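Take a look at this one; I'll ask things after.
Every protein chain of the complex appears in place save one, which is left out.
Entry: subunit A
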Amino acid sequence: MPDTAAPVRDDAVGHAEGPPEAPDIRVKPVLLTGLFIVAFVAVTLAALRFYRDVVITSPNTEPARTVAGPALQRDPQADLARLLADQRRRLDTYAWVDWDRGIARMPVADAMRRLATRGAQGYAAPLQPERVPPLGSRGGAASPLPPPGTVAASPREVRR
């Protein structure tokens, strides 16, 4: 009987490990496509930048202006303390005011002590003769008070 030979069974023999399958896609076109995409994006961005910098002239592209901050007091107590300290120093020290005309300042306490000895003459004007300032004269300012209705000078101009 010819069919005594044992049949070949696949599961017993198993498949032999063949050589690795060759890829069926070509790598070169894929790489070229990716390269094209990168190049396209780069060229587009560069062109947009060129367009924004050179071509567009709308107001939105004007350079930002630097505006001075408002004159706010960040530390009012310290400002006041500094001002008062400076004025107290001028009120309590000896110093020359005008060397050429021989005028100096002295502490107001000293001046009060000297003035208290003069009696009724204490009210006398230090610059004789006494004269009443003319009505409407604006002491300390070069120009008279502006008439009502006109635009007042800004504080920055008025300030010393």
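One rule holds in what follows: a contact is a pair of C-beta atoms (placed from the backbone, for glycine too) under 8 Å apart; a residue touches a chain by one contact, two chains touch by 3 or more; residues count from 1.
In this text, contacts and distances are computed from a predicted model.
> Going by UniProt, what is the name of the one chain that was not included in the view, given "Nitrogenase protein alpha chain", "Branched-subunit amino acid transport protein", "Cytochrome C" or "Sugar ABC transporter permease"?
In UniProt, the chain excluded from the picture bears the name "Cytochrome C".
> Just to verify: which one of A:L35, A:L48, A:A78 or A:A104 makes contact with the chain not shown?
Residue touching the absent chain, from the options given: A:A104.
> Would you write out the residues of subunit A that touch the absent chain, in ascending order?
71, 73, 79-80, 83-84, 87-88, 90-91, 94-99, 102-108, 110-116, 118-133, 137-141, 145, 152, 155-156, 158-160
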